[in-house]
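There's a structure below that I have some questions on.
What you see is the complex with one protein chain gone and the rest in place.
After this line comes chain A, so read on.
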Amino acid sequence: MTALTAPLDVAALRADFPILGRTVRDGKRLVYLDSGATSQRPRQVLDAEREFLERHNAAVHRGAHQLAEEATDAYESARARIAAFVGVTPDEVVFTKNATEGINLVAYAMGNAATAGPESARFVLGPGDEIVVTEMEHHANLVPWQQLAQRTGATLRWFGVTDDGRLDLSDLDALVTERTRLVAFTHQSNVLGTVNPVAALVARAQAVGALTVLDACQSVPHAPVDLAALGVDFAVFSGHKMLGPSGIGVLYGRRELLGSMPPFLTGGSMIEMVEMARSTFAPPPQRFEAGVPMTSQAVGLGAAVDYLNAVGMDRVAEHEHALTVAALAGLAEIPGVRVLGPGLDAAGDVADRGGAVSFVIDGVHPHDAGQVLDDEGVAVRVGHHCAWPLHRRLAVPASVRASFYLYNDLGDIAALLDGVRAAQRFFGVA
């Protein structure tokens, strides 16, 4: 990839992240390569949360006092900036606890559709209907659909994964048919780094009238993403993976769909009118935000989006691409290491691949490898990364995953590679 813009000044960025300055395990420099699980937060985000809590905290969308007004403005301003960040309008953005809740919101709303009235008809599922997912999904984008299929009698089907970690679309037309009511898939695999061909999947889903749900947890934090341009019906992402707080996620839904979808959680804030025996509901997004919502978290996520915008998502993507290429090249040079997912091509580059690099080391269990890396100060994820079926497909019980973000540099990659070699030496396989 040719650099379009000035490279990131990582040293300057790192100064914004206090946690990156600490040491671990007896004075080792912290090499944080687990941003795919959760990212670290810059001072700007922490300050925004603190400033909100010290100056403006109140329950939003209720009360008429000044703090309530300021808190509501801060909350809705965050919603507007977050919506703009992914190319959609504020009324299409629903705040949830996390991305998992966003997916469950859609799944439960669909489950509720059968008894919700004629305007919700397009969400109703039953026997004979099909839900299509992929074998590379995070459990969060698999289990809710398994459950919905069980509750409604619909059938769950899935795309397979090729040996090199791409989605197998060879049976696209056979898998996504007139019976398909919903196609749920990840934008970027949290294990393989694979970036899926959204356009092809959306085109086929639209051709058969199926809804699409995009898991954008690993894409929105790391590259420019325009959800409206992608044409998906729903998408989710989480705040804590994009420099923001935990406890907040985003569900995007196309306006007309959110407008006709029944609620999931009911109660305060989401109503239009309540009588003792029945209620009507507020328009979206409020319809899907029952109860007093998380507020400082929304403000923090708004600040995270501001931070990312200031850096520039193109530059973030380019930076992480360079780190990914360096990691893949380095791991390829270590005998006995096998990377799961797309590797480098003959030109030493790789397309449609993000900065999650999972691998296995012959003779060293991932847990043990992770322990050696941890001893060197290198924080990676070990296990199946909430993608158990994918690991089963790749015939490995677990893997080591290094995942990158804007605050990582080539020194971090070198530490990873050194740690892998150290693990091999420690367990006597090199």
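The definition used in the following text is that contacts are C-beta pairs under 8 Å (C-beta built on N, C-alpha and C of every residue); 3 or more make two chains touch, one makes a residue touch a chain; residues count from 1.
Methods note: contacts and distances are computed from a predicted model.
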{"item": "Among \"ABC transporter\", \"ABC-type multidrug transport system, permease component\", \"Iron-sulfur cluster assembly scaffold protein NifU\" or \"Protein-export membrane protein SecF\", UniProt-listed name of the chain not shown", "value": "\"Iron-sulfur cluster assembly scaffold protein NifU\""}
{"item": "Residue, one of A:197, A:259 or A:397, that touches the chain absent here", "value": "A:397"}
{"item": "Absent-chain interface as seen on chain A, which is shown", "value": "25-26, 365-368, 371-372, 375, 382-384, 388, 391, 397-398, 426-427"}
